[in-house]
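Can you keep this structure in mind? I'll have questions shortly.
Every protein chain except one is present and positioned as in the full complex.
Chain naming follows the written order as A and B, and within any one chain the residues start at number 1.
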Amino acid sequence: MKAAADVGIIGGGIIGSAIGYYLTKMGLKDIVLFEKDYLTSGCTGRCGGGIRQQWSTSDNVKLAKRSVELFEKYEDELDFDFEYIQQGYLILAFTDDEVRDFKKNVAMQKKHGLKVDLISPRQAKKIVPFLNTNDVLAATYCPTDGLANPFLTTFGYAERASEAGMTILRKTRVNSIERKGGSYRIRTDKGDCTVKYIVNAAGPWAQEAAKMIGYDIPVEPERHQILVTEPLERMVGPMVVDFYNGFYGSQEKRGGFVMGESDPSEPASYKTSSHWKFVESISKKFTYLFPRFSNVKILRQWAGSYCVSPDAQPILGPISADDPNYFLAVGYSGHGFMLAPATGEAIAEWIVKGKPLTTDISHLTMERIEKGDFSQEHNVV
Amino acid sequence: MIRTDVLIIGGGPAGLGAAIETTNRGLKTLLVEENPIYGGQLIKQTHKFFGSHSHFAGTRGIYIQDELLKEIKKEHFSMLPGHSAVGIYDDGVIGIYDSEKNRFKKVSAKKVIVATGASEKTIPFKNNDLPGIYGAGGVQTLMNVYGVLPGKKILMIGAGNIGLIVSYQLIQAGADVVGIVEALPKAGGYDVHLAKIRRMGVPVFFKHTIVEAFGQDSVEGALIVQIDNRWKHLNGTQMQLECDTICLAVGLTPSSEILMQTGIKMTFSPSLGGYVPVHNEFMQTSSTDYFVAGDAAGIGEATSAIIEGRLAGISASASLGKEKNAEKVYKEHVDYIEKLRDGNTGIKVKKGKYELWNKPWDTSMETFEKKDNTIKIPKGRTKAYVSIECYEDIPCNPCEISCHFKAITVGPNITDLPMLDLDKCTGCMSCLTQCPGLAIFGINKDLAPGRTGITIPYELLPLPEKGDTVWGADRDGKIICSARVEAVRKNKNKTHLITISVENEYAENVRHFYPGASGDVLICRCLDITADEINDALDRGYTDFEELKRYLRVTTGPCQGRGCRQLIMNMIRAKTGEDVSSHSTGTPRPPESALPFSAFTKGGKK
Partner (left out) sequence: MRIAKHPILDFKKQKRIPFYYNGEKIFGMTGDTIASALHDNGIMVYRVTDKSRKRGFFCAIGKCSSCMMKVDGIPNIKTCVTELKTGMHIECQKGKGSYK
């Protein structure tokens, strides 16, 4: 193991890999990425791959929009077919309250330059011909939202970053961290490495990695279940979201329908086992929305842990003023894949150039949480 | 929710055996069987069984299940044919699927006995996915259950018991078996089965192998080739056989994916045919809630499957307080099963089970017909040495002469067998190049952690290169694992020395290798992924099983990796040289087989 490096990244998920990629792109190459198992072994390896810009907070809209600008260039930039498709997100409203909220959101999103519209059930049916729109009152649609394959995106970042010099240590768990003068000594079973900067991109395990230098950060792991069907010819373009019932589903590029739901009764835990209640409940939701597909066959169900923050927005930047070189990139609350490009770029800028330049993430630091001054993101499944 | 004391998954001999024991102890027992008919493999076995008379010997397989059903106490028993177990969820609930009604149902059971049998292996050769190439089980099902002949002219691959029996059954059903191809110089199956086929005029191509299947839409023929006892394809012996069906009888592998969902301990055992749940002598897995029996616990035969089933039934009953004298009851069955496994074919299973139970194994228990020039290798021996596999009293002694360290003695009587003095052997390998029988192999247990180097005298072209991935084959020429070429030492006398490394568990069996699989060799049938694509991914660095799975999606098709997981793990091992036991092999997730949403909705109301 290298005895010293400029940056040590904890976590080989989409976030750790994205940050590593942007650091090398900005010229910082002496980086070690620590991954306790294999790349994508955490939340990223369970992810649904949705990329959406239609959020209820300005910060999430900005980050997602910047991410889409970056995703659009990745096929060439990363030289990787990461199965990106831009066929939009269709978000359904079933109640008057939802219609009212959606109107507000669309107005805010438009202010940020997003191409998004409130549309009628008839228009929705045109976009997704197989959709049951009987009880739908309205919908919002943004055509530049889309889907991609999170595993392949992670591999793309990792391949390019390691070509540029980043060292990836698989099966290497960070056990503890020691302060050493202005640096940190990262201890693993396979040896130690002293670094100037640490990035905590440990996903659901972020809290453990923060405890290693004595901080208790307000994030929690939470199981989310998901399933995939047999691959079929593509018949549904956009991701369809139904906040009312807590459902999202899309047809990935290779043809399988991928779908999940939110379960408000799910307690905090690292559990990633599967439950029959999930498949029963989601089958009802899916066949209600898509009666034509009731004979589509479920191939496999699985689960992963979200890393949930109090306001469902990521926590970015230094962990505290006392440890300005220990960076957090955590608490993505179920939308870390789609925010990886913009936040990866921002954290890398912060380390290399002293502050984030491209996207303003000043509202997303630990400070907001300490002060209790934050706006809740509502559009979460 | 259906509630029961004991749930048995699988209605073959093992499952039925288990039900006899649990129902006779008054336990409410539910048996689910995915087929509409009971009996598992038995329903296809039209031949008479071997074994002891008290255990159905002489009875045709197809009648045994009826005998077993008679012994089950009906008042405590219910069966659901046409129901497959599709998932064991985190709260212990077992999901079952009624294929007739298209309904998902839930079962809550105190104890679960898994007796799901086996699935068939395939082998890599060109166009091995062409229609008309069928597994032996598939052929049997089609002809003995549905009464449809798979074809008119059949080429059988493999002369083990299954290959021989199915050939005989094909002839009985009116097909023409154009030949049996067997890499070995003799049949692996019983002589009597062979004799039966032979006297019906079926040619058996010993020392042959299949290279390619050809045909437009389906099989029109096969290319086979003779191999010499050094496994070399002999030039000019290529033969095209006209046939419309190729039947693969190349072995079975345990099928217990559903147990993997529970997180119980699994282990890989070549002697038992693949991944099996770790279990004790009384068929309990690493969890006191789950038991396993029959082929799912290691490939064996029907009689021992019945007894293992009975043992599992007794264990499950004992753990529910319904059998106080378990130790005594076990004994009769354990003794019988031990005896069953003393034969030439059973011994492999016995060995695998002993390894599982950490019972000492003495190689003298392996009843090979060989004279005893074997030597015991002390456990701690790491220095390289040689394995002299020359058991026939032939007049020959170059090995003795070639050894500068006087480690090999044949003695004045040159038909005596060569004896090795392990203490003197330095592992220089010069004897390998001199033995005209190519019967000496170098063994180096210290090559890399978890891996053994095997040095093979090699006289074929092309020579492999260091770092190549190749298939490791056993003494029968059957591919059993992947291997990596570690060294290539060329020799003037053209007997070159190739050192390959394999995982320790294969070291005793690998004595040959074939060039790595490539081209149109399908590894993952579901997603059409070839050996070449996997090798490319491995070259790009995706050598962790889970990363490879996400990169290529191998094993994520509808078969849940049944067909390819083992092959892929072997390819990774070979590529990296690492012990991959720490790699996750991928957790099979419910459902076991693809199910429609409509099975879960009961009417589809919101």
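In this section, a residue touches a chain if its C-beta (ideal position, glycine included) is under 8 Å from a C-beta of that chain, and two chains touch if they have at least 3 such contacts.
From a predicted model like this one, the values you see are computed outputs, not experimental measurements.
Considering the complete complex, which visible chains touch the unshown chain?
Among the chains that are shown, those touched by the missing chain are A, B.
In the full complex, which of B:G147, B:G321, B:P378 or B:P449 touches the chain missing from this view?
Among B:G147, B:G321, B:P378 or B:P449, only B:G147 touches the chain that is not shown.
Which of these, B:I197, B:M429, B:C526 or B:A599, touches the one chain of the complex that we don't see?
Within the whole complex, the residue contacting the unshown chain is B:C526.
Would you indicate which residue among B:T4, B:T22, B:S119 or B:N570 is in contact with the undisplayed chain?
The missing chain is touched by B:S119.
Touching residues of chain A against the unshown chain: what are they?
On the chain A side, contact with the omitted chain comes from 130, 230-233, 235, 255, 292-293, 295-297.
If the hidden chain were put back, which residues of chain B would touch it?
That gives, for chain B, the contact residues 34-35, 46, 60, 62, 99, 119-120, 122, 129-135, 137-139, 141-144, 146-152, 172-174, 217-218, 255, 522, 525-526, 528, 557-559, 562-563, 593-594.
Basically, only the chains that are shown with their structure count from here on.
Express in whole angstrom the distance between the two chain centres, defined as the mean CA positions of chain A and chain B.
43
Which part of chain A faces chain B closely enough to touch in the complex?
It comes out as residues 37-41, 45, 151-152, 155, 159, 170-171, 229-230, 245, 254, 271, 273-276, 279-280, 283-288, 291, 293-302.
Residue numbers of chain B touching chain A in their complex, please.
87, 89-91, 93, 95, 104, 106, 261, 540-542, 544, 546-547, 550-551, 553, 556, 558, 560, 582-583, 589-591, 594-601, 604-606
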